[in-house]
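Input: one structure, supplied below.
The other protein chains are all here in position, but one chain of the complex has been omitted.
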Amino acid sequence: MQIPTLSSAALTAADTPQLSIEGLSVAHRSAPQTQQVSDVSLILPAGGALGIVGESGSGKSLTCLSIMDLLPGALKQSAGVVRLHGKPLAPGRKGIRGRRIAMIFQDPGATMNPLRRIGPFLSGLVKLHRGLTGAAAEAEAVRLLDSVRMPAARARLRAYPHELSGGQNQRVMIAGALAGDPEILLADEPTTALDVTTQAQILDLLAELRAERGMGLVLVSHDFGVIAEAADHVAVMRAGRVVEKAPADRLFSFPQHPYTASLLASIPPELGRASALTSRKNPPCNRPSNATKAIGLKARGLSRLFEARGRVRVHALNGIDLTVQPGEMLGVVGESGCGKSTFGRLLVGLDKPSSGDIRAGGKPLVIEDGEAFRNSRRQLQMVWQDPLSVLNPRLSIGHQIIEVLQTHRITDDTQSRMLELLQAVNLKAEHASRYAHQLSGGQRQRAVIARALAVEPQIVVFDEPVSALDLSVQAQVIEMIADIRDRFNLTGIFISHDIRVVRYVSDRIAVMYLGRIVEIGPADDIYHAPKHPYTQALLSAVLSTDPKRRKSRSILRGDPPDPAQMPSGCPFHPRCPRAAARCRVETPALQAGADSRFTACHAVDVETSGRHWEAAA
Amino acid sequence: MHFSIRQSASAVRQSSPVLVAACVWLGLMVFVAVFAPWIAPYGYAEQDLLLRLQPPSFAGGPPGHWLGTDHLGRDVFSRAIYSIRISMAVAFFGALIGAVVGTSLGALAAHRRGLVEEIVMGLVDVQAALPFLIFALLVIAFFGNDLFLFVLVVGFQGWERYARLARGLVLDAKTRGYAAAARSMGLPLWRVYFVHIGPNIAGAMAVQFTLNLPETIILEAGLSFLGLGIQPPLTSLGLMLNDSRNYILLHWWLPAVPGALIFITALSMSLIGDGLRDWLDRSQR
Partner (left out) sequence: MIRFIFIRTIRAILTALTVVTTTFVVLRVTGDPVQSLLPVETTPPEIIELYRRMWNLDQPLWQQYVGYWQGIFHGTMGRSFVDGRDVVGIIAERIPITLELMGWTFVAMLAIGLPAGIAAALNRGSWIDRLVMAAAVAGHALPGYVMGILMIWLFAVELRWLPSSGYGTPQHLIMPVITLATAYGAVIARFTRAAVLEVLGQPHVLAARSQGWAGHTIMRREVLPNAAIPLVTIIGLFLGGLIGGSVIVEWIFAWPGIGRLLVTSVAGRDLAIVQALVLLFSATMIFANLMVDLAYAFLNPAIRVRG
C-alpha cells in the first residue's frame, strides 16, 4: 500500500531528489520468498531530513543499510534501485561511502575500533577522502572535532574510544562522517544507546550541522520523539513496508494510517487521552478475598558502596531518606549510573545497604538468606527489566506461578488462582501452558507480574519494567500496572529513565542524580513545574511529537557522570547552568518547599517561589 | 578457554548423513562394548603360537581369524572387541567422574563465593595450565599403576572445564536470571538448585560430557600406548597399537585396526557432541 503524498507536497516537478529509493526489497539469500523489506520507495529532498520510524523488525535499519549496500551477508537486495541525484548507485558504492554519503550507528562505543586512537582514526579518514597527510591531516582532525563541539579537541587525539563516554564517541563518529564532507548523513538509531540528556545534545548537534553544511539527513529511529525533533519528512514502517509517509507536521497532527495513530497514542504523555486503551475503572473482581492492607516503606540514611576495579570505591547510593506512604506509587527517575536500580534492590531486601536502614510496615527488612527472608517475600516483590531472563525457560508459565502459590501455601486451589492471576494481567488461560520463549515481550512481562502478584505482596518494586518493550506494548503494560496497583492495593516503587512513563503511573516522583535524591514531590508538580536544574534539564530533554508543545530547551553541558568520580560539593554542579561558588564546596540538603515538595539545590533555596516551568517557556 | 568446535560443527553438519553415520557407529561401539564376550570368537589372551602374525582372511589369511592374528597368535578381531569394551568403559566411567566432580565444585564455588570460589578457581587455573597427559604421567609415576587409580586419573581429565562451565552458568542464573527471581519469590534453596538451575544447565553439561568423551578415549589409549595405562594381559586399543609398532614393516593390519577404531570412535563422539551443542543452542534461542 503506497501513499505518494511526500513527493507532490515537498517538491516541484523539476527537482530531482537528492536521494531516492525505488521499489526496494530485501530478502534472505537462502529463502528469497521471505522478504525483510518489501517494495519500499522513499525520497529525500535536497537538504531535507527524512525520518524512518518503526518498531523492532520493521525493516527500517535494513532500508538504511541498503542505501550504502551494507546489508548483512545472509541478506540481499532482491529488487529496487537507490539513486543519488537521479543516478543509480553501483553495487559496492565505490566513491560514495564516506565521501558523498556517510553513516553513523547505534552503539558509538562498539562502532569504533578499540585498538585505534581518535587521532589516527580521524586523520586516516581525512587522508582517504581528502588526500591530506601529516600535520595537515592532524590539523583537519582537530577542526573536525571542533566542528562536533568536542571540548579539548586536540587533547582527545591521543584518547582511545574506551576512555571517552558514549556521547563523546558518537561525536567522534560524526566527526569521522564529516571527514569526506558528505552531502548526506545516514543516522541509524544514533541516540538510542545514550542517556536522555546526551540524546538531546546529539540531536541538537545534528540539527546545527545540517544547517551549517546544507547536508541531507536520513534518520532511523524507533522513537517518535527523536523523529519529530529532527526530521521534516517521515515514513512509518511496519513489517518491512512503508505504511505511511508524510511531512512531519502533518503526520504528527493528522496521522492517516491507523497503525501510526495507535503508535502515537501510545507515547506516554498522550496515554491518558487515548480512549482505545483500557479503562482503569475495572471492577476489583480479582482482588484476593483476604484483601491485604497496604503498608508503607521508610528508608533512613541509606547508602551503598561498591568496591569496583580494585580499590576504587563507588558510592552508588549516598544517604537517602525517603518515606513511601501505604498505597502510594513512588516514581524514581534518573539517568544510567544514578543508583536507581541499586535503590530498588535495597528496598525489597535483595541487597544489603552499607549503612542506613529500611522499614516496611514499621518492621526492619530481612536481608540475609534464610527462613525469615523467604517469609518476607510474601510482602516484598520485584519486577525486573528483562522478563526473558527472569522466567525459567524450562517450566511453563502456569507451573512457575503454581510453584510460588504452593511454596507460600497461598491457597489450596492453585490452578484456579493461577488462572485468576493470569486474567488480572490480561493473559489468557492458554498462556499457562506456554514457555517463556513462546511469548511476546509484553506477554512475558505480564507473566512476571502475575507471578509476583501470586504471593499477594504489599510492596512491589518495578525496575524499568517496560524499557525493553516496543512502544505500543509499553503503553499496554503501563496501563496494566496502573490497573493492578489499584486492584491489589499495592504500595509501589516505579523505576525508570523515562520521566514521562514515571509520571503516568506515579503519585510522587523522586529524581535521582549520582546516588542522591535531588528533588521529590507530587508527580504532576514535578512534571509541570520542576525546580531543580537537573529535573528541568531532564524534562527539557523529553521530545514531544506535538508541534505545539515544542519548547526552547535547556541542554546540559557535559556527560552523564561516573559514580567513581564524585565531584565535591553539589554532585550536579559541573553540569549545572546555575552553579555558583557555594555549589562547589557545600552539598545541598533536601529542603522542604511548598506543596510537600523537597529540593536539594542552593539556587532554589534562595528563590522565594519556584517559577512555573511551562509558563516560563 | 575450552575447545570450541561450534563453527567447525556447523560446517560439517551441513551434510547431516555424517552425523547419522556417527550415531550409528557410536551405537555399534556401545553394543560391542556391552556384549563383547558373546561377540568375540576367542578370548583376548587366547594364544595360538602356531598361527602367529597371520594376515586377515580377505588378504589370504586363515578363515578363522578374519582380521588376522598378532605376534602371539592372538585373534585381532577378538582383541579389538575386548579393547573397545575396556576403552569405552574407562572413557565413560572416567568422564562421569570428571563431570560429577567438576560440576559439583563449580556449583559450590558459585554458591559460596568468597574463599571457596577463590580456591576452586585457583585449582582450575593450575589444572588448565598443566598439560593433562603430563599430569596423568606424574600421578602414575608417584602412585604406581593400578586399574582403579588409572580410571580415576583419566576421569579427572577435563574436570576443570566442567567446573568453569558450571560456575559460570550457576552464577549467571543466580545473579541476574531466573534463579535470582526464584530466590526473590521466596522459594527454598534446594528448589532453586534442583528444580530451577539443575534442569537448565543439564543440557550444557551433557554437551560438555559428550565433547569430553573423545578426549578421554584418546588419553586412555595414549597412556596405554606409552605402556603406562592398561597393563597386559588386559587389552585396550592403545595397548594393541603399542604392541603392533614393531611389526608395522610387514603386518600393516596390526596397527590399522586399533588406530582406525580410535580415530573413528573419537570422531563420532566429537561430531555428536557438536551436533548436540548446535541443537541446544538453537532450542534455547
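Each chain carries a letter (A and B) given by its place in the written order, and its residues are counted from 1.
Assume a residue touches a chain if its C-beta (ideal position, glycine included) is under 8 Å from a C-beta of that chain, and two chains touch if they have at least 3 such contacts.
Quick caveat, the model's predicted, so the values are computed rather than measured.
Interface note: of B:49, B:138 or B:189, the residue touching the hidden chain in the full complex is B:138. Residue A:102 is the one among A:89, A:102 or A:481 that touches the chain missing from this view.
Chain A residues in contact with the hidden partner, per the touch definition given at the top, are 68, 70, 73, 95-99, 102-103, 105-107, 110-116, 125, 128-129, 160, 162-163, 173, 176-177, 179-180, 310.
What chain B contributes to its contact with the hidden chain is residues 1, 3-9, 11-12, 14, 125-126, 128-134, 137-138, 140-144, 214, 218, 221-222, 225-228, 238, 241, 244-245, 248-249, 252, 255, 259, 262-263, 266-267, 269-271, 274.
Basically, only the chains that are shown with their structure count from here on.
Remark: chain A and chain B have CA centroids separated by 50 Å (rounded to whole angstrom). Interface residues of chain B, counted against chain A in their complex, comprise 176-178, 180-189, 191, 195-196, 199-200, 284-285. Across the complex, chain A meets chain B through its residues 348, 350, 369, 373-378, 381-382, 384, 389-395, 403-404, 407-408, 437, 448, 451-452, 455.
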